[in-house]
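Removed from the display is one protein chain of the complex; every other protein chain stays in position.
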Amino acid sequence: MRHLFRRILFYILAIWISVTLNFFIPRLAPGNPAEAMLTRLERRGPISPATQKALEAAFGVNTTDSLWLQYGKYLNNLLHGNFGISYIEYPTPVITIIGQNIVWTLILGAVAVIISFALGCLLGVIMAWKRGSFVDTFLAPAMTFLSAIPYFWLALIILYVFGFTLNWFPFSDGYDTSLDVGWNSAFIFSAVYHAILPALTIVLSSIAGWLLVMRNTMITTLSEDYVLMANAKGLTKGRVMFFYAARNAILPNITGFALALGTIVGGQLLTEIVFSYPGIGFSLLQAVQGQDYPLLQAIFLFIALAVLGANFLADLAFVALDPRVRQERSA
Amino acid sequence: MSTINQAYDPTGSNRMEEPVLVANHLRKEFPINDFKLFAPRKVVHAVEDATFELYPGQATALVGESGSGKTTVARMLARLYDPTSGEISFRGEPIKLQSHRAAVLRQYRRHVQLIFQDPFASLNPIHDVRYHLSRPLRLFGHAHTEDEVTEQVLALLRRVSLSPAEQFIQKFPHQLSGGQRQRIAIARALAVHPEVLLADEPVSMLDVSIRLDILNLLLRLKKEEQLALLFITHDIASARYFAENTLVMYAGQMVEGGPSEAVIQTPKHPYTQLLLAAAPDPDRIKAQGHGLSEEVHARGEIPSLINPPEGCRFHPRCPHAMPVCKQHFPARTELGNGHWTNCFLYTDQTIQQQTTAPAAQS
Amino acid sequence: MNTSSSQFSQGSNSTAKQIKQDNPLTPEREMVRALRRPWYERAGRGAQVVWHESTKNKKVAIGLIIVLFFILVAAFGPLFVHTDPNLLSMDAQAAPSAAHPLGTTALGQDIFKQLVVGTRSSIFWGFLTGIAVTIISILVGLVGGYFGGAVDEFLSLLTNVFLVLPALPLAIVLASYFPRGPQTVAAVIIVTSWSWGARVLRAQTLSMRSREFVSSAKSNGETIWRIIFFEIFPNEISIVAANFVSTTLYVILASASLEFLGLGDPNGISWGAMFYWAQKDNALISGLWWWFVPPGICIAVLGAGLSLINFGIDEIADPRLRQEKIPKLVREKKVIA
Amino acid sequence: MATQADTKTLLEVNDLSVDYLAANGAVHAVRNVNFRLGRGEILGLAGESGCGKSTLAYAVARLLRPPAYITGGEVLYYAGARTDGSTRLPRHVRATDARGAIDVLQLSPRDLREFRWNELSIVFQSAMNALNPVMTVGNQIMDVLATHRRNMKADARKRRAAELFEMVGIAPDRLKSYPHELSGGMRQRAVIAIALALQPELIIMDEPTTALDVVVQREILQLISSLCKELSTALIFITHDLSLLIELADNVAIMYAGKMVEKAKSSDIYLHPRHPYSYGLLNSFPTLHGPQRIMVGIPGSPPDLRTLAEGCSFRDRCPFAFESCNHITPPLSPAVRATPDQLAACHLYNPALSSPAPATQDLASGYENLAQRSVGGSIE
Partner (left out) sequence: GNGGSGSQGKTDKKHVLNIGSHVGGDFTSALSPYNPTQVNEGIQGMVYETLLFFNRNDGKITPLLAADYKWSSDEKQLTFTTRQGVKWSDGQPFTAHDVAFTFNMLKQYPAADSKGIWPYLSSVNATDDNTVVVTFQKPNPPLLWYIGGQTWIVPEHIFKNVDPTKTQNQNPIGTGPFTFNKFSPQVLVYKRNPGYWDANDIKVDELDYPAVKDNATLQLKMMQGQIDWGSFFAPNLDQTFVAKDPTHNHYWMSPTDMFTLYINLTKAPFNQVEVRQAISAALDRSQLSQQAESGYVAPASTTGLILPNGNSYLDPTYQTVQAKADAAKAAQLLQSAGYSKGSDGIFAKNGKELSFSIKVVNGWTDWETMAAVIKQNLHNAGINATVDDIQDTAYFDARNNGNFDALIGGLFGGPTPFYLYDTHLNSVNLSPKGYNWGKWNDSQTDKLLQAYSSTLDPDKQKLAIQGLEKIYATQLPNIPLVNAASWYEYSTKNFTGWPDKSNPYAVGAAYAVPDDLIVIRHLTPVN
């Protein structure tokens, strides 16, 4: 009971804090959305004061409400599922923008994170099993190096080499824009083709982490008595490796996996920027730069929800995978 | 072959002396976390109604199955746990149990020290021997300058036969063997100059030869310092070897007690009998040839302490269980010479002999 | 507690007296003096032990060498650079040569000098932030873990909330609206990344709290703060160290990312600023690899050094992870495994 | 050694040595150990902590993990016909000599997998850790059946598992439980049930009861000993609790510093230990009956297994050590003519070096003197 209550409190608090931070931080900064809009408009010459005023009116910048009153209104709107209209993409509703982008982010991110986790864990298991062999001795330091490369740097180099110089893969967009979006083979093929490079970079830069952690937990697990017992029972290699050792070794990584799943939405920003890939991350950066309060707040809310959702899933997964926590679950 | 000159006499001079520490009807319940919605809060009834005394210069052994609450009793006496109810008196003065004031606790701990069950866990691996021994010296003002500390630490090390002391003083726990660690733990308790030493299974994990070493050390200290000792063990033979008195616990209840020899040679309570029957005893071989004897019949496990059986907690396993055992916990029956037990098997006799109902128990 | 305290004080006097009698001052002044050791000697020995332990592990040794190298460059490198590394010159886009070991930028700045001077800011802020994050997580984790109850409830709620706050997006939001510069980047990273360490340390402290040596210190009469910081904390040093090292790596990567996004101070001299300019000035398309590649390599090498230390710490803490050398006899198949 | 092998011999260990090849020198944990085990025999293995008992057991089962390596010797296993008249080992597991002995140390990984559990099962020191925490105990039994009895149907396996549980006194509905849901004693019994699953000829149990209290411990031991008798299974039982062993085992072997120093019928050992170390061990247990005497155990500590020179390794702690003990390593041989089955590795019984052979009383008085010296001052 208390546990459940605490959990709910935690979810509510987390959402509230992230929503509140995102209400106040941008508003404490100098400038306003109308001024941000000038950036774009002035490309075609000066803008009359009347138009500037109209902009401010449209964005509600010239309001006389106090910040707290605005905050109250904002919370009220949120509760009613009203996210407002984007400033930078005026007059598109925020929800439309997020709807357009989130699919891309989710699919690319989830696929990449899952591939990376699965592959990393598998390699980690094998490396631990073949401890001291060539694979283990040389792959581990190489992976250490790989994990320390700044992501964007790796991505840019891969983009430049495979996307531009060799021209094997497209280096921008989520699909061939001359195609119509829909569930047809041409579109799906094009979407997959476009996702290869971004996914590859995500996998490359995150696989090392999983691999090394998994290797270490696996080595520790291999020295457990139940693994020795499994060997003593004369079970096959595969059964010992996966059902006895890896099955236990993977448990501590679940939390990390959940957090990684949670950061998909927010964490793919660099991918989206480098690969000009559609997604919520790039929108976020634009919203930040354009002081697009409604979009910014809504994106943040979605990110927070995604993170908490992933956390919730991890909770479930943990309960499903580890019989010990089914009995007592501490916060 | 010399016998130990066990200088006690159950009714004699030592008994006349005032007990230094008295536990009166101690009871401990541990709340357990429970995530069920509307279930009543559950507790572990770890100790029910423990009453006994500790005398200077004497050892009292506390034996019983694992999980029967021995450690809990010791920890309550060391004031690491707050008893749920009951009273602890030190030198005749009751200690206010619910008081959490650090200064008061520290005053109490100056006199009552606990040696922990596990010598491997109770020493901090990152501190050396000097640190472990110097802390109580400094805390209780037995030493002030660095040199005084060193001096007394060396003395303590010699006292527990760790020599050369000047080598041990610099060692870390991982550089010590189990027996050496155990002795450091004892020295640490002694550094406080306590009057009561609560030794919680100080030898259960050790090798036979080290085990004896430590028992002998404690025996010596008991005599030298007039320490009052509570010696917890589940090895009844060690209890016999070491302690003047023995108390037997089962599932949180004290079921039998008295002079060790009496309790061990003429066990009265069915549980004590079971315990003795189960204890490894090579002497049996002589009678039966080899092979395990088949005389232990009390199958079953120690009952759940969350929902303990009503009445005498041993009744589900007791070969002599009577209907009354399910309803009441039997009162203490004195069997003479300080030997007592809580069992209805013996109350009947008492009733017959005295033809009066036993006095109501508090 | 009047009665009790009088009862206690009486006891202690008598015992003390008794002990004095039992142990008349033995002629061991000599020995005591021999065991006396000034603090610096003890500290020196401690350092020696740490050094010995860490260099015994090959991973730590290599990691330490790498990190030390960068620290030395950060400390002393800038002393050898006499001109402003951001000085513009008309000798732009020059490939590496004797005059410019790593070539020049599109604006004719000497990349080698930028790299050397940039090392200082990157390392300094990386480590400083790492330290700050570590300290916060120690405080929150230890206090929450030890005290439990409402304090812990609150702190762990806070920790969990900060744990799920999306770090990079939040960092971007924060960094865009505060004055540009490494301080902002550092502050942002501190805010968004203390929670992981705090969580790990709390869990550790929670398990430490129930360890016997803590109870035993308690029953010995130690105070709470002393127990937290002298009994529990030192046992978590390896976790703290690992946490510090990985945080520092994270900080260096995160601040490079933020600076790459233009959220740092582009006029400053740091590796991140180099990325920013290299990207903005199309270094890759222009074929100026010598501009884009070196800071990346530097970060990767430094990061690999930090990771190696981290793994080494893991191995020191958990002997099972240590890579035992396969003995010669085994390789010669003279024995049966 | 193996010349007079008869049909009753199950296991023969010849000159087995195991080293831990650590960075700072090799630890010689088992040194030239020889013994023979008959079918259905219960052999107790006792000795101080760290004397190599577990290492020996693991070596026999070939379960050592680096850095432990077997540096010499052979482990011969005689796979006899079983009660049902069949050999369980497949054809391809070849005998290495004419008498049908298999050298366990030479088996290929595949053969080893076949050998394990079919012929030899093992119960580890602590049951808590020997069970996979994320698998139900039932599955862990059926795992064995599925691997080694491939043509057994799923429900037959389930029936067999239930049967085994019943045999060790656990309700079969606990098959669906995870290890953490069982008490320590139940877990211990579950492990024993797994060990019995294929009715192997040999079971090795390494201190299976240290974590348990005496009552539960006795229950388990009774169960084991009756099962062994019933199925005529041989058992190697390891503990450092000699008094327990003497009750349980047919024969007892005492190890010290990697060597076997005495091997005899358990009653022989109890009544008249020959080796001073064995005596010391027996003398370290307070008894429940008889007069109370002061006991000293064995002073000193075991030698470092890294640096063992020629000579008896017990000599530094032995009250009877004399010149020869420093140079000549005593072999394990019959000590006193009266009891030819009682083997001891001690020069005291070698007429060439020392005479006459000491009686048990002599050993006692030797220790008595020691006791007087060490505690005499403090206890009158």
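Think of it as A, B, C and D in the order they're written, each chain with its own count starting at 1.
What we mean here is this: contacts are C-beta pairs under 8 Å (C-beta built on N, C-alpha and C of every residue); 3 or more make two chains touch, one makes a residue touch a chain.
Because the structure is a prediction, the values reported are computed rather than measured.
Looking at the complex as a whole, the chain kept out of the display touches A, C.
Contact with the chain not shown here comes from a single listed residue; of A:210, A:226 or A:282, that residue is A:282. Among A:58, A:75, A:110 or A:321, the one in contact with the hidden chain is A:58. Remark: the omitted chain is touched by one listed residue; of A:40, A:130 or A:237 this is A:40.
Touch with the chain that is not drawn comes from one residue among C:88, C:151 or C:224, which is C:88. Annotation for subunit C: contacts to the undisplayed chain at residues 86-88, 90, 92-93, 106-108, 176-177, 180, 262, 265-267, 277, 279-282, 285-287.
Seen from subunit A, the chain kept out of the figure touches residues 29-33, 35-55, 57-58, 86-92, 97, 100-101, 163-164, 167, 170-179, 181, 273, 276, 278, 282-283, 286, 289-291.
Here is the rule we use: only the chains that are shown with their structure count from here on.
The most centrally placed chain, judged by C-alpha centroids, is C. Centroid analysis (C-alpha atoms only) places A farthest from subunit D. We define each chain's centre as the mean of its Cα atoms; on that basis subunit C and subunit D are separated by 49 Å.
Averaged C-alpha coordinates give centres for subunit A and subunit B that are 57 Å from one another. Contacts with at least two other chains are made by no residue of subunit B. Touching two or more other chains at once are residues 324, 326 of subunit C. Touching subunit D in their complex are the following residues of subunit B: 1-6, 65-67, 177-178, 207-213, 215-216, 219-220, 223-224, 234-238, 240-242, 264-265, 274-285, 289-294, 296, 298-299, 301.
Taken together, the subunit C residues at the contact with subunit A in this complex read 153, 156-157, 160-161, 163-170, 172-174, 176-178, 249, 253, 256-257, 260-261, 275, 279, 284-285, 292, 296, 299-304, 306-308, 311, 314, 318, 320-321, 323-324, 326.
Taken in their complex, subunit A has these residues touching subunit D: 223-226, 228-236, 239, 243-244, 247-248, 251, 321-324, 327.
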